[in-house]
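Of the protein chains in this complex, all but one are displayed in their positions.
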Amino acid sequence: MVVKEDDKIFLDRPIFVWVISGLILFSVLCFSVETLPDLSSETKVFLKYSELLIAVIFTLEYLTRVALSQRRLNFVFSFYGVVDLVAILPFYLAFAVDLRTLRLIRLLRLVRVLKVVRYNTALLRFARAIYLAKEELVIFTGMSLVLLYLSAVGIYHFEHTAQPEVFKSIFDSLWWSVATLTTVGYGDIYPITIGGRFFTFFILMIGLGLVAVPTGIVASALSAVRREDEVSCNLEK
Amino acid sequence: MVVKEDDKIFLDRPIFVWVISGLILFSVLCFSVETLPDLSSETKVFLKYSELLIAVIFTLEYLTRVALSQRRLNFVFSFYGVVDLVAILPFYLAFAVDLRTLRLIRLLRLVRVLKVVRYNTALLRFARAIYLAKEELVIFTGMSLVLLYLSAVGIYHFEHTAQPEVFKSIFDSLWWSVATLTTVGYGDIYPITIGGRFFTFFILMIGLGLVAVPTGIVASALSAVRREDEVSCNLEK
Amino acid sequence: MVVKEDDKIFLDRPIFVWVISGLILFSVLCFSVETLPDLSSETKVFLKYSELLIAVIFTLEYLTRVALSQRRLNFVFSFYGVVDLVAILPFYLAFAVDLRTLRLIRLLRLVRVLKVVRYNTALLRFARAIYLAKEELVIFTGMSLVLLYLSAVGIYHFEHTAQPEVFKSIFDSLWWSVATLTTVGYGDIYPITIGGRFFTFFILMIGLGLVAVPTGIVASALSAVRREDEVSCNLEK
Partner (left out) sequence: MVVKEDDKIFLDRPIFVWVISGLILFSVLCFSVETLPDLSSETKVFLKYSELLIAVIFTLEYLTRVALSQRRLNFVFSFYGVVDLVAILPFYLAFAVDLRTLRLIRLLRLVRVLKVVRYNTALLRFARAIYLAKEELVIFTGMSLVLLYLSAVGIYHFEHTAQPEVFKSIFDSLWWSVATLTTVGYGDIYPITIGGRFFTFFILMIGLGLVAVPTGIVASALSAVRREDEVSCNLEK
């Protein structure tokens, strides 16, 4: 197997993993509550101290990981090492920077959530399927982008004269393309001319096909990976 | 086979099954009609007596099932035994509790509908496919939740200053995430800034991929289960 | 093969099939144009004579088919015999009935469109896949209906007090369920309470899974049918 096993340290025992996951979720909840308008000063104080506590715990965890790993530099520059560092840095940086950009830096703190990924290895089969279908997915993405742009140009041509305030430029038309081809359809921008409506229908027929394709590609790749596993399983027996 | 056959009693004959199913549907219809405003008093009386009759029939059915089953306690604490009991309890409890909470208890009566499940065994293949793909589905659900939250934070950052009344907090942004990533798009909350729209496009490209994945997983697992069945079928021959 | 070949008569030659298909499409177009408000009297006369001509041609075709088929009664009561008859009957019945119900009868004329189905046999593989997955599709449909109803009851409970004019009864809530779980999301009816929004999220997570399942079932069944064909193909060689 290509997968390298992590060093088994006490921080990777189930009980620690669950406590850390709980803290991550709590920290995310605090971050969300902070955005609520009209918070009482008690809540603000509570949130501030919660954040302090979490930052301390995560820092201790990070330092322990560095200390316990056999090749320290390797850990620091590994994917998980960087994620762990990024998860605690925002707290310390927040003190040095002004308040407006602070909010932007805070977004980085959300990467803590991504640490959940760490504790799961069943993702591998899925990753292999994605790798197997990589080229087809790139082609699909490219074709989708081209279709998005072409449909924006088309609808601009049809609707600009009828609704100059709604379909102002190709950039506004692109927003329509996104909302329509993903079938979200907010209803803030839609065609009203016969030509525009017919064009929408035409584009959607192609667009829904494009959405169906990656689904088929992923399903097909997953089937292939599963079959491969069965064969290698039989051979081992 | 792992499936244990139910005790064949006369209550499981097709004719009874259809009558009971019909009564379940009728009871559900009555429950729905009750919520209509401006009902005549005749209708109200009719609904009341219908409910009484159905409760009596279901009680009799339950008691007969208990009486006829060989291991009574096993039946009472089995999944179907509990469902049957829960389906009749609301009627008797409704007399003892006040009217407002009554409505909540009534929701339980809908579990009657779930009794339909009882009469079908073809679900097993599907259940096996779900079991086979269990871990991948858990991962997918986790990734979806993370994406939902990250997109809520992102859109809050982009739209809060432009629409402070619409994107009030991260919780309102979460509602936008749900409506957008599921492609429902009610149109009550949507981005208007260039940054927010570009972010929406970006998130939707990832989000639609996430929706495509479980479809592929389920399709792949169902294929595997079907192939397994064919092989075991050939071996039996 | 199970497929029975049709009697080869000159009416099934490509040239006739295309002419008849063209007439069907023209007749459908006429029917649509008739619903436009403010038609000139010339157009109305033209539409009237077009319909007369099409009815005459279709009647002649039907009579020829009956006359040329070896077992006439078999043809008259076959699926295509009935479809052909239903496609011309509305024209003759329209004279005897009053104008309001006439419109309803006219809907039947659209069955003409279904005649297109006649000229294609590649549908068989698809039909076999549907037949193979029949039971699973029935279960899925049942589960979807139950979920639709349960979500209607749930949202009624959460939103009725907050929006009594929008979520009037369970029937209005059902309309919300349909628009939401199919991800159409018109935006005429949506939750505004925190509980209702959370419930919507929860229901959509389950609902989108339900949508993914039949896709997987159909894909899996089509794979099985295709594999079957390949095996029987190899055996024939």
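Per-chain residue numbering starts at 1, and chain names A, B and C are given in the order in which the chains are listed.
As a convention for this text, a residue touches a chain if its C-beta (ideal position, glycine included) is under 8 Å from a C-beta of that chain, and two chains touch if they have at least 3 such contacts.
Bear in mind the structure is a predicted one, so any value in this text is a computation, not a measurement.
Out of A:L23, A:V76 or A:V213, which touches the unshown chain?
A:V213
Of A:Y62, A:Y156 or A:W175, which one is in contact with the hidden chain?
For the chain that is not drawn, the touching residue is A:Y156.
Would you write out the residues of chain A that touch the absent chain, in ascending order?
Residue positions of chain A that touch the missing chain: 135-136, 139, 142, 146, 149-150, 153-154, 156-157, 160, 168-171, 174, 180, 183-187, 190, 194, 197, 200-201, 204-205, 208-209, 212-213, 215-217, 219-220, 223-224.
In the full complex, which bits of chain C touch the chain not displayed? Write them out.
28, 31-32, 35-37, 103-104, 107, 110, 113-114, 116, 120, 122-123, 125-126, 129, 141, 144, 171, 175, 178-179, 182-188, 211, 214-216, 218-223, 226
Need a quick check: the contact residues on chain B for the chain that isn't drawn.
183, 185-187, 215-216, 219, 223
The rule is simple: only the chains that are shown with their structure count from here on.
By the document's touch definition, which label belongs to this structure's chain graph: line, ring, star, complete, or other?
Contact pattern: complete, every chain touching every other.
Can you check whether chain B and chain C touch via the same residue numbers (shared by over half) or via different ones?
Counting which numbers both chains contribute, under half are shared, so the two copies meet through different residues.
Per the centroid of Cα atoms for each chain, what is the distance between chain A and chain C, given in Å?
The answer is 39 Å.
Please work out the Cα centroid separation of chain B and chain C, and write it as a whole number of Å.
Measuring from centre to centre gives 28 Å for this pair.
At least two partner chains per residue is the criterion; list those residues in chain B.
Within chain B, the residues that touch at least two other chains are 171, 183-187, 215-216, 219-220, 223.
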